[in-house]
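The other protein chains are all here in position, but one chain of the complex has been omitted.
And now, chain A:
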Amino acid sequence: MLELLQKKLESVFRNLRGYGKLSESNVADALREIRLALLAADVHYPVAKQLCEEIQKKALGKEALAGIRPGDQFVKIFHEELVRLIGEGERGIRPERPLRLLLCGLNGSGKTTTAAKLALWFRKQRQRVALVAGDLTRPAAREQLQRLGEQIQVPVYSWPDGTSIETVAQEGRIRGEREKMDIVIFDAAGRLDADAELLEELAGVAKLWEPGESLLVVDAATGQVAVKVAEAFAAKVPLTGLVLSRTDGDARGGAALSIQRVTGIPIKFLGVGEKPDALQVFVPERFVGRLLGMGDIVALVDRAQEEI
């Protein structure tokens, strides 16, 4: 008798509390909103679709939390999962020294600026750093790096017009060793993913330079083509990480998620401004907050959970 009453009470209670379990129907609206948020953030369509399917599968059937709408709870679960997924991979910089870095990417993506930012970052850690002016194509590319090097007090290795890129790579390596640098950063020229010849040239540079870290620099505003671009570079250079530049703009940076999901290349740094100190290490939680733009709901669910 008592047992029966208790059961009855429990079920009334559950109804009062609301919803029982997360189901396809009670999370449908939230799922749609998440999907649109991902697409509006330029997440590669197949990636957005797959993430929605996978994470939904994981969430369905979970007990609904008291006082929280299932849709909101689902947003929270999605957020957590995404933080976990986007943080996958080795995000640190290799510890062995000397370390040679190679920066590559599309034209204008932010390589040269990032090279200076990284140099300053390492210098602040009391490492001996040098920069190699490896862009022999863009007018005044070497002057740009030189100027940045002066600003941050880091030596720039530069060779005159007419020097081959192979020579720059070889000589840069020798000079870095001779001057006992801990870190030497090679700033390569920009090139488009459709340019087979220039990609081949980059492969050649990578063979001579033998980088311990090769980072792809990608603009946060890059559209659906991001995955294709990353794959084209990854086919020529053993990429070890991604730098997402210009995250101080209003682009949400879905390109980074897409690239990381499809190629497995971890996101390591964010560019947050034009100045040499405007570099941040990648923090998955913060980034997902920006990408989904649903931080309010997540905070709400967090608070409700704490109160229980």
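To be clear about the criterion, a residue touches a chain if its C-beta (ideal position, glycine included) is under 8 Å from a C-beta of that chain, and two chains touch if they have at least 3 such contacts; residues count from 1.
Convention: contacts and distances are computed from a predicted model.
The UniProt record for the undisplayed chain lists the protein name "Signal recognition particle receptor FtsY", from the options "ABC transporter permease", "ATP synthase epsilon chain", "Protein translocase subunit SecD" or "Signal recognition particle receptor FtsY".
In the complete complex, the residue from A:109, A:158, A:214 or A:260 that touches the missing chain is A:109. Checked against the hidden chain, the listed residues A:72, A:201 or A:219 yield one contact partner: A:219. Annotation: of A:192, A:281 or A:299, A:192 touches the absent chain (contact as defined above).
Screening A:69, A:100 or A:246 for touch with the missing chain picks out A:246. Mapped onto chain A, the interface with the missing chain covers residues 36, 39-42, 44-46, 49, 106-110, 137-141, 143-148, 151, 192-195, 219-226, 228-229, 232, 246, 248-251, 254-255, 274.
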